[in-house]
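A single protein chain has been removed from this complex, and every other one stays in its place.
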Amino acid sequence: MWNTDKEGFLGPTSSRSQSEKSMAVGILDVLPKEYGYIILTLAAYIFFNVYMQIQVGRARKKYNVLYPTLYATEADTKDYKLFNCIQRGHQNSLENMPIFFLLMVVGGLKHPIICSGLGLGYVVTRFFYFTGYSSGDPNGRLPIGGFNSLALLGLLVVNIWFAVSLVRA
Amino acid sequence: MWNTDKEGFLGPTSSRSQSEKSMAVGILDVLPKEYGYIILTLAAYIFFNVYMQIQVGRARKKYNVLYPTLYATEADTKDYKLFNCIQRGHQNSLENMPIFFLLMVVGGLKHPIICSGLGLGYVVTRFFYFTGYSSGDPNGRLPIGGFNSLALLGLLVVNIWFAVSLVRA
Partner (left out) sequence: MWNTDKEGFLGPTSSRSQSEKSMAVGILDVLPKEYGYIILTLAAYIFFNVYMQIQVGRARKKYNVLYPTLYATEADTKDYKLFNCIQRGHQNSLENMPIFFLLMVVGGLKHPIICSGLGLGYVVTRFFYFTGYSSGDPNGRLPIGGFNSLALLGLLVVNIWFAVSLVRA
């Protein structure tokens, strides 16, 4: 467990003495290795966000909705409702992103496997939320996409459980 | 301090040897137990966010503002300004959420009690920000709600202080 590997943080830039260094424990020694799955799940979500950005960008071109317009009006395009559904599907995902990130980063410290699983469920249900919304019918976001709330709720429970076990430690 | 409890991370899935495991320190051993209050405060904010979502949803029904419309116009409802105040109260809270989360998660590592207190202040002042804004008069957000900036500023100071003490360590 002593930090003797090359990736240890306490390199030459550290002000600690050599004798201390040989016994030091770094953050990589205390993080569960399964925390890597948390990071990979979050990376998957970021790629999914790029996918949504591309879809909105395509819709901008297709319906000629120019920057800086966020939501279109009838004056912009007769398909303004369809365009706004695509835009809103992305925006709603952006609005919930910080909560998802927070619960994964913190809850994953204690329950990395459970949180990675719930996180994967969130990414998949968010995909159906977006594609369902993009159909132009707002109700399309719900059949599978609506379960994203359930994934978030699961993550919230794990985090509260973690908090209580910390305080009681 | 050795990680012999059942919730330790270095279980059978770990590739480290048994002798190493018996001496290993996990993330739960290095986190201050008061970090649990940080997580509980953040959970409280997430519940408050659900409360705001419900209020906006109710206003959507009451004033018949259909998805995907974010902000209403006179064409949607004669109470469009009131609806937009409720919507904007929520949106402004969403916009500042990532900064609040970041400062709590990081600053709480060193000063968990101070940050939990400031965080609780943020949740309370944000409640008054939202309910004040929801009155339909934008100025209603300021009397108590305006102090949310002060709570954020306090958290920012704690984080910078933490950063400086880390670099100087």
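For clarity, chains are labelled A and B in written order, and residue numbers in each chain start from 1.
Heads up, the rule we're going with is that a contact is a pair of C-beta atoms (placed from the backbone, for glycine too) under 8 Å apart; a residue touches a chain by one contact, two chains touch by 3 or more.
Since the model is a prediction, treat every value here as computed from it, not as a measurement.
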Across the whole complex, the chain not displayed is touched by subunit A residues 7, 9-10, 13-16, 20, 23-31, 33-40, 42-43, 46, 49, 66-71, 94, 97-98, 101, 105, 169
Logged for subunit B, residues touching the omitted partner chain are 1, 15, 25, 29-34, 71, 81, 84-85, 87-89, 91, 95, 98-99, 101-102, 105-106, 109-110, 112, 133, 138, 156, 159-160, 162-169
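The criterion applied here is as follows: only the chains that are shown with their structure count from here on.
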Averaging C-alpha coordinates per chain, one finds the centres of subunit A and subunit B separated by a number of Å equal to 15
